[in-house]
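All protein chains of the complex are present and in place, except for one that has been dropped.
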Amino acid sequence: MSVPDASLVVSDLHVQFGAFVAVHDVSFDAHPGEVRFLIGPNGAGKTTCIDAITGLSKGTGTARFGDKELLGSPAQKIVRLGVGRTFQTASVFAQLSVLQNLDIAAGLRRSPVSLLRARRGVDASVERALEETGLGTVRDLPAGMLSHGQKQWLEIGMLLVQDAKVLLLDEPVAGMSQDERTATGELLGRVAANRVVVVVEHDMDFMRSFATRVTVLHQGRVLSEGSVAEIQADPRVQEVYLGTAGALSGALAPGAEEVD
Amino acid sequence: MTKFTTRLPLIGIGVFAVLLLVVAPAVLSEHWISNLGKYCCLAIAAVGIGLAWGRGGMLVMGQGVFFGLGAYAMAMHLTLETAGPGALPGFMILYDPLAPLPAFWEPFRSEVFTLVAIVLLPVIVSAILGYALFKRRVKGAYFAILTQALAVALAVLISSTIRETGGDTGLSNFKYFFGYVLNDEANKLMVYLIAAALLVVCLLAVWQFNRSRFGELLVATRDAEERVRFLGYDPANIKLFAFVVAAVMASIGGAMFVPIVGIITPQEIGASASILMIAGVALGGRASLFGPALGAMAIGWGQSSLGSSWPEGWIYILGLIFIFVILFLPMGLSSLFDRAKGLIRRSSDEPGPATPELREVVK
């Protein structure tokens, strides 16, 4: 398969904390136009993969975005290469308004001098992100007052404003209502049209509805990879999620998602 | 309405400027003008602390260092100016009339060099220290303790180099200030006006910082440093900038302190002096615009009036201010003002949202 310039290709990623190997030679790739899912039980190493790619943890192997190597650079440099992420616990600036949060994210490419000026008007990219995420009506509220779902959308909006080409989302729908999940899934579908979107998830239902391709991690290794139908049919995946092989409709069926 | 509220701080600075520059000289005696000038110098340093600590979350416990750099740069120049061209400062003659002037004194004969040094010395020192600490993510209490340690070290160094710096007795007996006779009443007023004007300029600068994108970024860094990294900024650079600006302001305050008070000693720049500067900022309100300046003036006033008439009591009061403000009013007296404003707005305008999250935001 040919690798387009704007793809994320991770190969042999290895992350170790002391003697404990959290991620063991994991490889996967993600391309614009697909919503890529990383799933797996607790401790499978999903978040650790994202941490290593974004510079929060040290990892070995390679993680290339186009022709740029990401591993080994400080976090802020990786962001400047166009790789953005969200966090399990939504981390927005609680005391700043929604608009200010988005505006800060847009500041990446501003000159130092313009940083010293007050904000006049709203950047077009900020307007677009407000519209895209449906946060236009709460633009002047402090971000700390948003609902949990809105905070996640704000984080995604900040990535859009940042003009991130790779979006790594860590459990974006945890704690969301069913309607919010659907809205988030649709948002991801739109966003993924010209960007790489990688979603770390627990929620099987959500995965089934919106994933294009899925990688299943287990104990730091890749267990299975393929379309939703393919991984659902994989007996090893069923074993990991159920403890026994056999029942197809168990963990992977609606309503049987894990609880953290 | 929104236009008015955003302009409100600017109007406040205007009123403050008129009070300091027009009203005060008209109504106050020469003695009180000199005192007010001293408070202005402390307030200039405090405005910088408000930026670094209140907005940036860096508890700078050693601003005496930068206050001292400016003060000693100015004092060395005034000492040399008083001694006259080619002559040794008086205190050096006492030790050894034939000794050469120490090499680091020589450039301070120049007026231009002195003025440049007052700005550049704190920039260099704070940039090196800040770079070393922020890049290695030293923060919180570690940062506070290290800055305080630097203040102790500098004060001890000056105390012990009596031949080069005047030691514990400090530098004093300045007769001229850039050609003007300091004893002259009109010139004293001029020096006061310079200090007061510089305070207004610093307030304007911080007002602009706070409303700029940089100000938002600084608050964001204070509240969630690691998150800022994932917006593509290096938080170390953001903090470094605020730290350097605060250092320059402290240095300017120190430089003006010298001609107004007429003496600078290591006691004015050491650990307790640095803590006194923090006291004013904490009392007034670290994150507000006027809080640090007004708090510093209040503490300065207490120090020079109560501190001399009732020294035992003053120390107890100072100690209690620290304890009570930090315990009950962490955001200082200015937060009372904000709370009152909030109450009025809530009763008149719309019912304010009272979700638990809002309380978190306010906190």
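Some observations on this one:
Letters A and B mark the chains as written, and numbering starts fresh at 1 in each.
Basically, contacts are C-beta pairs under 8 Å (C-beta built on N, C-alpha and C of every residue); 3 or more make two chains touch, one makes a residue touch a chain.
Keep in mind that, in the parts below, contacts and distances are computed from a predicted model.
One chain of the complex is hidden; its UniProt record names it "Urea ABC transporter permease subunit UrtB", one of "Urea ABC transporter permease subunit UrtB", "Spore cortex-lytic enzyme", "NADH-quinone oxidoreductase subunit I" or "Multisubunit potassium/proton antiporter, PhaG subunit". Among B:L146, B:I263 or B:L333, only B:L146 touches the chain that is left out of the view. Between the chain not shown and the residues B:L51, B:L129, B:L171 or B:V191, the one that touches is B:L129. Against the chain not displayed here, chain B makes contact via residues 59, 129, 132-133, 136-138, 140-142, 144-146, 148-150, 152-154, 156-157, 159-161, 224, 226-227, 230, 271-272, 275, 278, 282, 312, 315-316, 318-323, 326-327, 330.
Everything that follows uses one rule, which is that only the chains that are shown with their structure count from here on.
With centres defined as mean CA coordinates, chain B is found 45 Å away from chain A.
Interface residues of chain B facing chain A in the complex, by the touch rule stated above, are 208-209, 211-214, 216-217, 219-220, 223-224, 227, 229-234, 353, 355, 357-358, 360-361.
Those residues of chain A whose C-beta lies close enough to touch chain B in the complex are 54, 74-76, 79-80, 84-85, 87, 91-96, 100, 103-105, 107-108, 110, 114-119, 142, 144-145, 158, 162.
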